[in-house]
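One chain of protein is taken out of this complex; the other chains stay put.
The chains carry the letters A and B, assigned in the order they are written, with residues numbered from 1 in each.
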Amino acid sequence: MAAIEINGLSKDYPVGFWRKRPKRVLDNLSLNVKDGEVFGFLGHNGAGKTTTLKLLTGLIFPTEGTAQIHGQPIGSPKAFQNIGYLPENPYFYDYLTADELLDYFSRFFPMTPGQRRERCKTVLEQAGLTEFRNVALRKFSKGMLQRIGIAQAVLHNPDIVLLDEPMSGLDPVGRRDVRNLILQLKSAGKTVFFSTHILSDAEALCDRVAILHRGRLVGVGQIAELLKRQSGLEVVVESCPAALLPRLQSLADAPLTVSGSHHRMEIPEENVAQLLGLCASNSIRLLSLNPLRFSLEDYFIELLRSNDQQPEPATKANAS
Amino acid sequence: MIVAQTLAIARNTFREAVRDKVLYNLVAFAVIMTASALLFGEISIGIQKSILINIGLSSISVFGLLIAIFLGIGLVYKEVDKRSLYALLSKPVHRWQFIVGKFLGLNLTLLVNTLFMSLGLWASMYYLTRGFQPEDIHIWTAIYFVLLELFLITAVCLFFSCFSTPILSAIFTFLIYIVGNSASDVRDFGKLTENATLEWLATLVYYLLPNFSDFSAAGLVSHGLPVPGHLVLLNTSYALCYSGILVIAAVWIFSRRDLK
Partner (left out) sequence: MTHSRNPLVALGTGLLLLTLWCASILVQMSVDREMAPYRESPEMLWITSGKVLRVLSMGQQSLLADVYWTRAVQYYGSRLRDHKTDFSLLAPLIDITITLDPQLLVAYYFGAVFLSEKAPRGAGDPRKAIELLQRGIAANPDEWRLWHHLGFIYYWQLQDYSRAAAAYQEGAKNPKARDWMKVMAAVITEKGGNRETSLYLWSRIYDSTEDPSIRANANGHIQALQAQNDMEELERLALKFREQTSRWPDSISEMVSQGLLKGVPRDPAGFRYRMQPGGRAALYPASPVRPDFDTSPAPPPAASP
């Protein structure tokens, strides 16, 4: 049984003043998140990441489709028992202290007073905020708020933790702290599902990622897999006779770039041998041969560019 | 579990109100108002006491109303707007518990405030008459009625807070309070027109609006008269019924709402 199973989830919002027309912000999302994995949910702002998370946490209601959390339909009490949620740009009651907040939230779970105290202390420690227990939340920095947010999310030791942009607006120290917390969660065997648009974080933490663009899922899989398809080598050659340029071009993925007498191109790995042969037999000088550091960012932008050519997702109203 | 959760929300709402400094200003004002009634030095003692009671009860009522509106308009709206609600609703708690908890918390706040303001009134009365009469006990009934009135007002406020911005909620609640106080006049207007349809309409509106004039017992108790027992029972039932309607409607609206 998957930790999170999403089937054809869609969400329309009515837009407009007089005649409300539905605007589809999430279109037919289907996704499975396995137990124990750290799953990154990527996309630019407005792609539908937060919408998905709000659907999973029952804050908004789906227009179409279903989702299950450990087999329980979203919105049911059992589903809530199993998840912990950190909202984007969290705001907690600023008139409460950290301790009071955790104590308050812990009352929504079946815990004895002893267990309650224990858990509050533990999560506070894990978040590194023990010395701030009696400080009012209004005095917390953004990084501290994110950390207390994660603390309240794991208060009841859920199997699945949902984090919405946990790293947003943090300084490098804050980012590192949150990253460590996520790794801690992973080593405790929890499933972590978090959304972000900071790709380097996703690269560092995630087992798998899904990419959302304009409400549609455009890519999902292990990072290594996704990037391998696109990896290759960067070659710079000199003194290539003009007649041979087309042959050189055929080996490359993208058009060659010229600067002076140098030609630069990107070729997939399997064409390397052919290239070397070509250079050797034609006295083309090979200046450099480097593996392409094809990052997630590149993949991301590629994907988005190709998807931009597609039309807007159809809404329930004007589909079929 | 459900009760414990709802009470936790109520307690937290109370805590929030208590830590809000504006509250204390309003309470202080109310006490000052009551004390100022003592400055009607020119009038004879008999009427002075009755005026004191009238001003005192009116202050408690009006300031209670202001506090109720002030705290009530943000009750739901603030949590939705600032998104503190997100963390809460992702826990195994129903949306209706949230609404009911907030409602109870606000009422608890008003109860405590009213008690404080009442103490101001009693203190002023003691200062004036240097002693209490047996019929003064009826003033507590009048204060109870004020509490019922505030109970109803918080329900109105809560209802609006579920779908409306704070400013609009405040305006609507205030308007309903004013019209609700003149509810019987609305019906009398209808009787004055000789048109059967208009009269029927006016009567319908009369029963639709919350009738706040039911709760004014100042006239009786300021003259030392008791409030009939039936009335206490009836008013309590009315407040419960009508608030029930509003809270259920609020829960209904809120449960179906997509949170922004």
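As a working rule, contacts are C-beta pairs under 8 Å (C-beta built on N, C-alpha and C of every residue); 3 or more make two chains touch, one makes a residue touch a chain.
Just so it is clear, the structure is predicted and the values come from calculations on it, not from any experiment.
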item: Touch criterion as defined above, residue of A:P22, A:G75, A:G128 or A:P268 at the omitted chain; value: A:G75
item: Touching residues (missing chain, whole complex) on chain B; value: 54, 94-95, 182, 184-185, 188-189, 191-192, 194, 207, 211, 214, 216, 218-220, 222-223, 228, 230-231, 234-235, 237-238, 241-242, 244-245, 248-249, 252, 255-256
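Note that only the chains that are shown with their structure count from here on.
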item: Cα-centroid distance, chain A relative to chain B, in whole angstrom; value: 49
item: Residue numbers on chain A that touch chain B, as the complex places them; value: 13, 54, 57-61, 77-78, 80-81, 83-87, 89-93, 95-96, 104-105, 107-110, 149, 152-153, 156, 162
item: Complex contact set, residues of chain B against chain A; value: 1, 4-5, 8, 12, 15-16, 19-20, 82-84, 86-93, 256, 258-259
